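A single structure is presented below for examination.
Excerpt of the complex: some chains, original placement.
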Amino acid sequence: MKKLEIIIRPEKLEEVKSILHQCGVTGLMITNVMGYGNQRGFTQMYRGTEFEVNLLPKIKVETVVSADKVACIVENVRGVVASGTPGDGKIFVYAVEDAIRIRTGESGGSAL
Amino acid sequence: MELSQLLNIVWVMVGSVLVFFMQAGFAMVETGFTRAKNASNIIMKNVMDFTIGSIVFYLIGFSLMFGDSVGGIFGGSGFLSPEKLGLSVFADLTPPVFIFFQTVFCATAATIVSGAVAERTKFLPYLIFSAVISMVIYPVVGHWIWGGGWLSKIGFVDFAGSTVVHSVGGWAALVGAAMVGPRIGKYVKGKVNALPGHNITLGALGVFILWMCWFGFNAGSTLGATDELGHIAMTTNLAACAAAFTTMLITWIRYGKPDVSMTLNGVLAGLVAITAGCQVVTIKGALVIGVVAGFLIVFGIEFIDKVVKVDDPVGAVGVHCLNGVAGTLMVGLFANYMPGTESAITGLLYGGGLSLLGVQALGAASVAAWTIGTSFLLFGILKKTIGLRVTEQEETIGLDIHEHNTQAYADFMVK
């Protein structure tokens, strides 16, 4: 069982959601985060004082899936999200030791 | 100075201050009904159209509207110092009182456009359009109807400006929204999407502000303290109520639940529709006008949104254009002013025949032609030259950051 953390630009969420759906993902969590990376931020101005905003709004999509789905997801997310400009985002992969469905108590793969 | 003149001055001052405050109402409605990332930009457009409008209307627009008539088409004297004109209404009030009242009226027409083109229009072309509507487009119509021009001569009735103010703003809004195109994400592969506003509470505050100020708009248009103020307030209020209630019922039936933002638009629709006839229709007539406005706003906004596919984020076209025109026409049906006297104005339903309705239709159509034509020309030139629209990336990130390097809600957003 793996957890994927997919960091994307906010406007790409709908497309990523449908990719995940196609790859057979059964659940996900979405968090608003502020990201910092190769993409540069921008300058803001308030009453004549400039300030750098080096954090940009990103969306973090987390989903726990069986290991065999990872390839499908990585492949297809790249397909719809990659624009070729810095800031497209990252996918991080983690091991998951267990999952429990609170409603039924099922655990492991059948809890997904 | 005569006491009666001073009393008129006081009343028109009160009315003017109320009409001025409509700027706040429009600003809140337009901001509340659009997205947070464009809030500062909408605010700025609202402040600037009033600011620029006030200056150019004083210097030029007022004279085009009320200067000595050139063929009934526009005024041709008084430029730069309109207070030196010899208008009879200047003697009834004082020159600056009347100019002040007309200034805040003019600004109302200009500000209607900003909501319809919100969330994707560049700042500079908006400012230019706004200057021209206050300086030329509105004053010419104003001359026709209120400045002694050709429509006023043939008995066209538009007491407080369903046509002069609202339809001018509304037609320009329609042309602008159509030419600047829909927001990204509004129409995707034939599907119509909703892009909900970010603060319905503020939008509602804006509606309440406008409602209050409309009593100054309509009852102030008497230009003096008269025995008609109460009647105008009653027709104004009950038309708004009937329209809001009708809107709520229709949305409840059509959508399964009463729709909040549509009902708020319904209030404004009723107010716009009664504006032309508030003085000349009966209280019951006002209720009927309100009901009609309620139907118009729901089906009108849906039609514009889903059939014509013009993206109007705040419903400005439905509110001001459709109801401005309809309100003007309904005067031809419902007018029943001083029946039996010399000053009688009577619509079709009160035995006045078709003539008034015909004049009303002619006026509404002429104003539509002029406003659509000039707006189309102006937006067209702006599109060809500086361009009307921000880039896709700028629109996505928001006009606040793009146009003003700022954000409206710093603590709730980017840290």
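As written, the chain order gives the labels A and B, with residue 1 at the start of each chain.
Throughout what follows, contacts are C-beta pairs under 8 Å (C-beta built on N, C-alpha and C of every residue); 3 or more make two chains touch, one makes a residue touch a chain.
Everything numeric here is computed off the predicted structure, so don't read it as measured data.
*Asks:* Using the labels shown, what formula gives the copy number of every chain type across the whole complex?
*Replies:* A x3, B x3
Quick note on the criterion: only the chains that are shown with their structure count from here on.
*Asks:* Could you give the separation in Å between the centres of subunit A and subunit B, each centre being the mean of its C-alpha atoms?
*Replies:* About 45 Å, centre to centre.
*Asks:* Across the complex, what residues on subunit B touch subunit A?
*Replies:* Residue positions touching the partner: 396, 401, 404-407, 413-415.
*Asks:* Going by the contact rule at the top, pick out the subunit A residues touching subunit B in the complex.
*Replies:* 11, 34, 42-46, 53, 55-57
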